[in-house]
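Note that this complex is displayed minus one protein chain, with the remaining chains in position.
Up next is subunit A:
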Amino acid sequence: MSAIDSVSLPRSFRLPRIDGLIQWIVPLAIIAIWQVASVTGFVPTRVLPAPSDVLLAGWKLLLSGELVRNIWVSFWRASIGFFIGGSIGFAFGLANGLSQLSAKLTDTTLQMVRNVPHLALIPLVILWFGIDESAKLFLVALGVFFPIYLNTLHGIRTVDPQLIEMGRIYGMTDGELFRRVIFPGALPSIFVGIRFALGIMWLTLIVAETIAASSGLGYMAMQAREFMLIDVVVLSILIYALLGKLADSASRVLERLTLSWHPAFQKN
């Protein structure tokens, strides 16, 4: 092992650096072309403001404290909603994956509810909660619930039955079997659910904040639209993209740490 390491060490030093550069070439080029197109008047600033203008708008909002406040509000809504919906989805996934009775009792119902697009509930949710915080949390939690539920359930059901039999042969208790065989076996699938859920989380939040909110990034964008501040609108969109990317990266790091045994994560 040590021999292989020492051979591949220089390579693994060089590769990430080049990889890290390569993935930024296209976004940077797009921004550069965009800036040039705006400055030369090829794209009217009424349609799309120059990147420099967007940056400037961001700087002003940062100084006024508005930007941080709105980002914080959105981030808080996203996290709490994700936590609530994710926990409930995970709990149902576990219960229905481990217990036939529980699955018979609730799975069909959940599968039926799944077919209702959760964003279609917005009018109803506004009637229930007004434009209160709970309206946004409810929608995010509902959107997050299903991908986590479905993938946890799928993960548990597809754990290799031969491994489960092995665990029983070697005298594992139910608790040990869950901790050492079933949960680790379901984890890759659970992560698929988490990544899906993160996408849905942002989407739900954007829609909910644009329609029914008095704070947050979506609200900031709608306000800006009313005052024709197109640079702030574009800024809000870019921040959503950035936050989405950050959430995805965070889940990837977590995945890499917990699934280091997986062949897919061993090729550095």
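FYI, a contact is a pair of C-beta atoms (placed from the backbone, for glycine too) under 8 Å apart; a residue touches a chain by one contact, two chains touch by 3 or more; residues count from 1.
Here is the rule we go by: contacts and distances are computed from a predicted model.
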item	value
Per UniProt, the name of the complex member that is left out, chosen from "Cysteine desulfurase", "Flavodoxin family protein", "Alpha-ketoacid dehydrogenase subunit beta" or "Sulfonate transport system ATP-binding protein"	"Sulfonate transport system ATP-binding protein"
Selected residue (touches chain absent from view) among A:L98, A:L163 or A:M222	A:L163
Contact partner of the left-out chain, one of A:R69, A:R114, A:R157 or A:R180	A:R180
Residues belonging to subunit A that touch the chain removed from view	1, 162-163, 165-167, 169-172, 180-181, 184-185, 187, 259-263, 266
